[in-house]
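For this view, one protein chain was removed and the others were kept in their places.
== subunit A ==
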Amino acid sequence: MTEIERHEYDVLVIGAGGAGLRAAIEARERGLRVAIVCKSLFGKAHTVMAEGGCAAAMGNVNDNDSWQVHFRDTMRGGKFLNNWRMAELHAKEAPDRVWELEMYGALFDRTSDGRISQRHFGGHTYPRLAHVGDRTGLELLRTMQQRIVALQQDDHAETGDYEARLRVFAECTVTELLTGPSDAPDQPGAIAGALGYWRESGRLVLFSAPAVVLATGGIGKSFQVTSNSWEYTGDGHALALRAGAELIDMEFVQFHPTGMVWPPSVKGILVTEGVRGDGGVLKNSDGKRFMFDYVPDVFKGQYAQSEDEADRWYDDQENNRRTPDLLPRDEVARAINTEVKEGRGSPHGGVYLDIASRMPAEEIKRRLPSMYHQFKELADVDITAEPMEVGPTCHYVMGGIHVDPDTGQSRVPGLFAAGECAGGMHGSNRLGGNSLSDLLVFGRRAGLGAADYVADLDRRPDVRPADVDAAARMTLAPFDPPSARTGGASGADAASGAGANGAGESGAGENPYTLHAELQRMMNDLVGIIRTESEVAEAQRRLGELRTRVRQVFVEGHRQYNPGWHLALDLRNMLVVSEAVASSALLRTESRGGHTREDHPGLDPDWRHRVLVTHLARDGEPDGEHDGGVDPVLPRVAVGPAERAPMREDLLALFDLAELEKYYTPSELAAHPGNTAAPEGGTA
């Protein structure tokens, strides 16, 4: 067996974005020894890409704001599918989490009286987003990175070792979670550790830890047009599934309405919603502000009906309604899609986003410096003088690991998840600004949950050597020529040591880059922003073919910083996650939030209270062409419906009955305090 570097920690945090760092800070401050493992360098995580802001009902700009209003906005944005307990905790705790960042040294933009300024964003009733120009995510991530350094400095002062209690393993990828024995047939074993490898050297690393916090972000790299970086390959989703946890809501994928559309090499790069929050408007090729035509019934009455009213709203929110340019993202993305499809798009297949005609050039540069820079550098477009061309881009996955709202624990004991890789908080559609607050609130809660779990543990499960061997073999398998992979004798032997492969035997074997490109194109075309039964079924068929080919991936070269190998391993995760998305999308026969079925265009109240749960296919469940047991390389997933927990009554009472009736079945509303008359028809 290959020599393996070994480490022991109390808590292993996988992912060094906002959620991971906040979890690590919390667990370390509770006195535990914590390791953070991340695929990139420390401080490069995808959180830096978040632009517009962090939603928190501090009421600094409009003191009518409160957690209740934020909670209502979040539930509406998610079309009432959200885990209401998560939405409640999120709305209540977000202000404290933002203020805490100031104690760590964050410098948000200020109001005239010196408090944290807050900006408008889609779906938020009041100006609510704490921000730093249009680089808020960078500020959050850097602040927490610097907080981690501060904690390491404390440890250094005390012990002489910066890494005594908190160490970052950068450019290190976890390929498998390891669990102890299971107590019951249907219950997964508790977390014992994880196996990974250093990207730089290719050496394997074994972590023994009784608690793991997954904070790996999203899945956008399974789609061709995406705002997501290469890291977003669904690692946490796939690791959790393989360890026995469940995913929920995987059909809900957010396509951000405004990504760049030209030049081709930057297609998908995000254009912040802050452009619209600060006054930018969408126009079609006729110069028309088309969003007024796309206010859906459930939001009728909440948005301005004329351009005059919309423009007055920026200065006077009490007497005017907001512009429909700021409808939730799913609505805006669909509207843009329709405009383009019906021939009113811009030359490069998007629509226009105009801020140039709305405010002076200097003001635009001050408020949106990164956007100015990004368009100038990458597209030769001066956004202070001409409109941007924008179109939908895959941005965020609402679905994720099913966790307990209060502690972040999955059904695998000791396995926690927070941030984008956790599911439930955002329902069918996330509001802009709610992800930075999500990762602070639930990152902290997962760190706390993990700390409490470890403190209560009588005995830590042992890592089982056979599991380590199997995980190591799987990690190194892409170096084996495919011809050598059938049968039991595969894996580590060939790839131990330098593991160099002669180019001469590479006649067989699949190129990971080619497979990745095919997967992305297929998911974009068939399981993208608009879906139909026949296309999603076709996607499933093609995923089946890709599954066979991914098993044949063969990488050239050796283990030292080899991007082909890295991609080969990520591909496993992307494939399993894509299957979860496609299977869930096929089952949900309605349109809601980030799931639009052309063949089932309306909201269906009978789907609102049902959640689609993804788990590994168990014995006896349909297992396709694979023969015998669970496939260890690419285990199959199964998706089925379950009931969502009904909302607590005091929370339900925060909404008018008339609004709830647009989403709920009559029997679910029998207990609403506004429901004075006896329900008709005897369904209650």
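Operating definition for what follows: a contact is a pair of C-beta atoms (placed from the backbone, for glycine too) under 8 Å apart; a residue touches a chain by one contact, two chains touch by 3 or more; residues count from 1.
Going forward, contacts and distances are computed from a predicted model.
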| item | value |
| --- | --- |
| Omitted chain, identified by the protein name its UniProt record gives, among "ABC transporter permease", "RNA polymerase subunit sigma-24", "Chemotaxis protein CheA" or "Succinate dehydrogenase/fumarate reductase iron-sulfur subunit" | "Succinate dehydrogenase/fumarate reductase iron-sulfur subunit" |
| Sole contact to the chain not displayed, among A:26, A:93 or A:231 | A:231 |
| Sole contact to the chain not displayed, among A:96, A:158 or A:649 | A:96 |
| Touching the absent chain when the full complex is considered, from A:556, A:604, A:631 or A:661 | A:556 |
| Options A:544, A:564, A:605 or A:674, residue touching the unrepresented chain | A:564 |
| Which of A:407, A:511 or A:552 contacts the chain that the document leaves out | A:511 |
| Interface with the unshown chain - residue positions in subunit A | 40-44, 46, 48-49, 58, 95-96, 99-100, 102-105, 107-110, 112-115, 117, 132-133, 135, 138-139, 142, 146-147, 149-150, 152-153, 156, 162, 200, 229-231, 262-266, 269-270, 369-370, 373-374, 377-379, 511-514, 517, 555-558, 560-565 |
